[in-house]
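Apart from one protein chain that is not included, each protein chain of the complex appears where it belongs.
== subunit A ==
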Amino acid sequence: MADSSAEPAGASSGSVGSDESSTQIQPIRMPTIEEIRAQEIWNNCAVKSVASGVMGGGLGLMMGLFLGALDNPIMHDTMTARQQFVFTAKQMGQRSWNSCKTFAVMGLVFSAAECIVEKARAKHDTTNTAIAGCVTGGSMSARGGPKAACIGCAGFATFSVLIEKFFDRHT
């Protein structure tokens, strides 16, 4: 309690001198009640996983639209241009909806698993990401039997750890 009251005086006097050259050191301010409430909302596992699911769904939609537009057979001898357009649009819509559902489920399961594991362990680690990736990969490829589940688990865990390390380095 004694430190935080001495901090703003020192920081504000130190920032006057170096105003032009470098960024100003902001004095310490306690979080407002809205910030605390926002943090409490985002600490909730359900809210976080639903938000991740929605974002995954959006990503899946975009990817499905893009990939669906890329590969579709062009048959100009059986249909007119308008029929071709309608057919292509339906294909794209179907593929993007499937992809949206897959990615939404993947995002939801991953985020929920990571949140639950991190709350239980009370630690912020890459182990949380690996376990969550394993759960996601295993649950998504559980249809192919236990061996496929193991391979899916290992593969998705490795992928998510790599992505996490990549984002940690570049932000």
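We adopt the following convention: contacts are C-beta pairs under 8 Å (C-beta built on N, C-alpha and C of every residue); 3 or more make two chains touch, one makes a residue touch a chain; residues count from 1.
The rule we apply is simple: contacts and distances are computed from a predicted model.
Only one of "CAHM1 protein", "COQ5 protein", "Cytochrome c oxidase subunit 4" or "Mitochondrial import inner membrane translocase subunit" fits the UniProt record of the hidden chain, and that name is "Mitochondrial import inner membrane translocase subunit". Between the chain not shown and the residues A:115, A:134 or A:157, the one that touches is A:115.
Considering the whole complex, the residue from A:96, A:128 or A:141 that touches the absent chain is A:128. The chain not shown here touches subunit A at positions 1-2, 39, 43, 115, 118-119, 121-125, 128, 168.
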